[in-house]
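With one protein chain withheld, the remaining protein chains of the complex are depicted in position.
Right, chain A next:
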Amino acid sequence: MIICIIGFIDVQVQDILRERFCRQQLPDRLEGVEAQHKHLLELLKRTAVHGESNSVLIVGPRGAGKTMLLKCVLRDLLEEKEAQKNLLQVHLNGLLQTDDRIALKEITRQLHLENVVGDKVFGSFAENLAFLLEALKKGDRSSSRPVLFVLDEFDLFAHHKNQTLLYNLFDVSQSAQAPVAVVGITCRLDVLELLEKRVKSRFSHRQIHLLSNPTFPQYLERVRTQLSLPDRFPDQEFCQDWNDGVETLCEDKSVQDVLQKHFNSSKDFHLLSSFILSPASLFPLIYPFFSTSSSISSSSSSPGVTPLLLLPADLLEASRLCFTDSKANMLHGLSILELCLIIAMKHLNDVYEGEPFNLQMVHNEFKKFLQRKSNSMYNFEQPVIMKAFEHLQQLELIRPVDSTAAKTQREYQLMRLMLDHSQIMEALQKYPQCPTDVKQWAMSAFG
C-alpha cells in the first residue's frame, strides 16, 4: 500500500516539475525584470485603454525570457476589464509567416475577418491592411478597437520583400489611424540595422533590453526555486522533506561546482532546464530505472522513510553527459580502418599546416605506417579505403574544400578535417581495444 501512495506522490511531483521544465510555465511574479515589465505593461495599457498607437522592440539573447515577459504582461493586462473587452491580438511568427502574403492572410484570420474580405481584390498591400483596420471600426463601439500585433522572431520579417508588412504596420502606428501596438521580439541586437530607412523612420525606436546578467547566487536561487515544490502541494510533510532535500542539494559543494561550470558556459535558463531534465539527473530518481541509484534501494528497504530523491551524483553524471563532446562520441563508433585514416589526416595536417588533403595523400600516409610494421594486418585495397573515406565524409567529419568539384576524380578531391587535435587524442584514449601500434602512431610527432 505504502508503495502505491509513494507512487502517487511521485506522479504529482513529476507533473509539477515537468510542467515547469517542459512547458516553461509562467511564474506568478517575474524576478529581475520588474522595470521592463512595468514599462511594457504601461505601454500596452495606453493602447488598450486609451487608444494610443505604439511600437516597441523586445531585444535579448535566446532564453533570456523575452516571450515570458510578454506573456506575463499580457496576462496582467487582460485582468483589466476594459482591456479585455477591447483589445484584439494578432500573433505572428517570423518562422511561420515567411512572406507578407501569408502574413496578411494570417492577420485576416486572426481578426476573424475572412467573410468580410470575401473575394475582394486589393490593389496593394497597404490598401488591404487599411481595409482590415477599417473593418474593425464598425464594431460595437463608435471608435475603432485597438489591435496588438506581436511579431515573434522580428528579424525574419525584415527579410521579406520590401519589408512591406513592417512598413505598413509602423506607418499605421505612427499616423493617427486605428490604434495599434506593434511588439517585436528578437534575439538580434543589430536588428535596427536590418530595417530600411523608410521603415526605420516610422519606428518609435523604443527598445526594451533583456540583457539579464544574473550573478551566481541568483542563478543558484533560480535552480532552487525551479526544483522545490509549491506550498499548495497536497502532502505537506512530503513537500517539506522534498524542499529540504533540494536545499541540501544546492548547498553541496560538488553540485555547486557543476552549476558554476554551467553558469560559466551559458546563462540561458532553457539550457539549464534541459540539463536538469536530462535523463540521468532528475528522472532516475523519480523513476527507479537504473538500479545503480542508491536512493532507490534505500526506499525499497525501508518504505516508511521518504527517500531524498535528488542525489549530487546524478547531477554530476548529467553534467558529464552534457559536456561530452558529441564528435568524440561519434569517433568512438568508427571502425579501426576509419580511425587510421583520421590519424593519417591528422599527421598530414600537422606536416602541411592545415592545407587540404586528398584521399591519395591519406592513403600514402597510411601505407607509410603499414610499411614500418612487419606484420601488416591491415592490408586493405584502395576501393575499401575509398569506401571508408566516403563514410567519413558522410558523417561530416571531413568536408570537401569546394563543393563544385564534380569534375575531379574522387580520390583527388581536396578535403579538410573537421576535427581538432585534442578531439582525436581524446577519442583514441577511449577507443575500445585500440591496437598499441596505432596509438603510438597517433602520438608520434611525425607520421
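One rule holds in what follows: a residue touches a chain if its C-beta (ideal position, glycine included) is under 8 Å from a C-beta of that chain, and two chains touch if they have at least 3 such contacts; residues count from 1.
Simple rule for what comes next: contacts and distances are computed from a predicted model.
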| item | value |
| --- | --- |
| Which of "Origin recognition complex subunit 5", "TEL2-interacting protein 1", "Mitotic spindle assembly checkpoint protein MAD2A" or "Nuclear pore complex protein Nup85" matches, in UniProt, the chain that is not displayed | "Origin recognition complex subunit 5" |
| Given A:95, A:121 or A:211, the one touching the chain that is not displayed | A:95 |
| Of A:22, A:401 or A:443, the residue in touch with the unshown chain | A:22 |
| Omitted-chain contact residue, chosen from A:50, A:112, A:387 or A:421 | A:387 |
| Missing-partner contacts on chain A, residue numbers | 7, 10-11, 14-15, 18-19, 21-24, 62, 93-98, 102, 105-106, 109, 155-156, 187-188, 268, 270-271, 274, 277-280, 283-284, 287-291, 324, 326-327, 329-330, 332-337, 358, 360-361, 364, 377-378, 380-384, 387-388, 394-396, 407-409, 411-412, 432-433 |
